[in-house]
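Omission of a single protein chain aside, the complex is shown with its protein chains in their original locations.
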């Protein structure tokens, strides 16, 4: 399980630090592992995640790249095919579009096209999400969109445990795994077990148990959803909060078990509404648990607009706790 | 309306020819219009769509480009912002990934980021779809995926009328419009009114009326769905077939009117199942017409696999009439 | 300073104007930095401190009808181009009165009135756009020049390569201005390019190129004159590399671990304003009163711009989704797609 451990020694740290520990740990455990991306070394990582690693592991294994997203992502694919275990950092999802050909047309297809002779054990990390007033070109949330692609796996660590633990598991995977770190979480602090280590990457987690409605979410939205769940509890509504953790593949069983119990669901997802991951999750519930539903499924997504710069508009564009509360109440007929 | 006209003079032609007529017509009507892309000129277009246009309009307006998808798509954006009306041909959707940064980060955002000072009246055409045994890198159906992006519009002409008529309407649009032509339709022949011209691009079309179930689809899958509807009719099931025509924005009203009547729906979409456009359409039905539904919504999409080369596997990977029939029967409890 | 500039432009008045524009950018940005710490300005803020001679040397050489494409480090370009300072400042505040209606912020200054095609936050993303503006001009025959600014970091991107080839192949009137400040965030040039003599890359596309001391506003201006004239006459691209230096952090988040303080200090001694001002003084072309007058005028302009931004209005939340698409009628306002 990935819940915060309270039994053993715990250490207070940030999400950023948890990712860094995961990187350091992986570099130490396996000399085939290396980190490559723009400004991961001398600059210390654009979100300071890899700060200090260059001094520890040197410039060959903490490899600063030129601004060549397609080139170095492809280089990661090639290195993975030849026995290395690269971690490619794409700085942010906004720039990953430049590497999409390599991700979709090469990384995701090589195993199949080669009849299982070659695989691409590559991990690609990137920051995702809005909330820092970076405007239309720097605020995308495309992890759900990436989850459309067969041949890759997509992870969204929302907790310190997952930030710390998913990387190693992803590195063991024989296929490409994309890890999306929400930019708003890097400064989040919490307690992590001193001996925290790898976690599974197959199962969704019930982050809060409840009987009245299932709130299904992941990544940065998890915390807003938990906040909404608290607010709902004050009104006597016990929401169950599911953290998907893996966006591809999706853990249908955990979702259906929850909805089977609560009979109502709202999905919260920072992607644009049309074609969101929320639509996929909702559709699966319809396909697999239609007869358990007591009300239409709701979703809280981003508005269909490039993210605007001013704070009040940015806040209004992306999911927030009050909207989640409202959607939950609507699904419960308590609007 | 976009239904085949039978009242006036009609001419038998292919879908390819209808697209070409649309191109020629646009070039003649507006001298700001030009076509640019790989092999559109001297080669005659990789699917022979633009064959003959170079001779008629010359190399400035039928502009062969180098293999530089990002570069010439961006050049189309710039030219559109400066008063031209470019039609960029991206040969096939498979190569459009190389231009995705320009499409998503520039074309789709400029109007918003500039506070409405600049717009991008650009049309991007590309071939899409599987069925020609071109294997994993040449068989994508990503039009539904593109429909996630706010700031662009996405069209999928399935009929000769739409192949002929959507281009001009798209060129009048002040914002970027992507037109996806399914590769399996180019050789399709049919009758087109001699005076066929521009058509609306806002409304879905009811291609077959029926009372028992709504089959919702678009593009290349329309014909398989109509085939399925005929098969169902033989079993006494009257399916209504909706051709979405525009994938972004979606015409919710037409969809809901149909589902409100039939109370059952199956969505057919050649995209990979997870995160498909079918999920979005299904989710909208759940949000807007849940209480009219008598059964779970079904979907027939592509299997979650890069498209394999052998014909029997390719056929099994993408939607086919028998699968649509089966899904419809399942939704009707007649499995 | 170099003495290569055409004599006619070496008038005292012109010299003072060059100085004034550089100081104007510097002081405006100093104010921005201050407002950033006050959280009036948010998001990313990239300052041009040390690089002013590039925009000031190049942009006034362009004509009004010419077009400009810039990057996320574009306050200087916008100001020199004539985008009103108050609308630039209001944009940084995110107010409706901003030059991009507040939607864009620091990285997305746009201004149709001055043919200022933005502010682009994707490194290299503006290059294909500039090619397209050039293509439009090529087809329309307006005899414009398109000036496209980008950092040396963008040179490693595939879009740089595709854009140079297209512009050269099709004979498009694009002036590529590489602002080589020797760092892309924390990545020094030698860590991003196997060939660090950037302007030589233009040769492999058959594009005429020149490298110039980008800390010397007179030299930049002289080179820009040659370049703009060549583009306008030959209807072909031209590549101008301006070697400069960013004296401040990349953005407000950058702890500058990647370079020594001493390196920055050494460069600061040679920074374009100090240098040009010193030269003007040594040549008795400027008097202390000139400087105080210029500074007073600029300070007043800045104060006015801040006041304008402060009193600007926030776009109502109901209008959130506007400008995703063009509005055919007023009823479209606030409508979701």
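General remarks:
We call the chains A, B and C, going by the order they appear; numbering starts again at 1 in every chain.
Everything that follows uses one rule, which is that contacts are C-beta pairs under 8 Å (C-beta built on N, C-alpha and C of every residue); 3 or more make two chains touch, one makes a residue touch a chain.
Note that the structure is a prediction, hence the values are computed from the model and not measured.
For the chain excluded from display, the touched partners among the shown chains of the whole complex are A, B, C. The chain omitted from view is touched by exactly one of C:152, C:179, C:193 or C:216, namely C:193. When the whole complex is considered, the residue among A:68, A:262 or A:276 that touches the unshown chain is A:68. Annotation: of A:111, A:207 or A:323, A:111 touches the absent chain (contact as defined above).
For subunit C, the residues in touch with the chain missing from this view are 156-162, 164-165, 168-169, 191-195, 200-201, 203-207.
Seen from subunit A, the chain kept out of the figure touches residues 34, 60, 65-66, 68, 70-84, 86, 101-102, 105-106, 110-119, 150-151, 153, 173-175, 248-249.
One chain is missing from the display, and on subunit B it is touched by residues 38-39, 41-44, 46, 51, 64-71, 94-95, 98, 132-138, 274, 303-306, 308-313, 316-317.
Note that only the chains that are shown with their structure count from here on.
Averaged Cα coordinates give subunit A a centre that lies 31 Å from the centre of subunit B. The mean-CA centres of subunit B and subunit C are about 41 angstrom from one another, to the nearest whole unit. Each of residues 70, 101, 105, 112-113, 150-151, 248 in subunit B touches at least two other chains. Residue numbers of subunit C whose C-beta contacts span two or more other chains: 102-104, 108, 120, 122, 125, 158, 323-324, 337.
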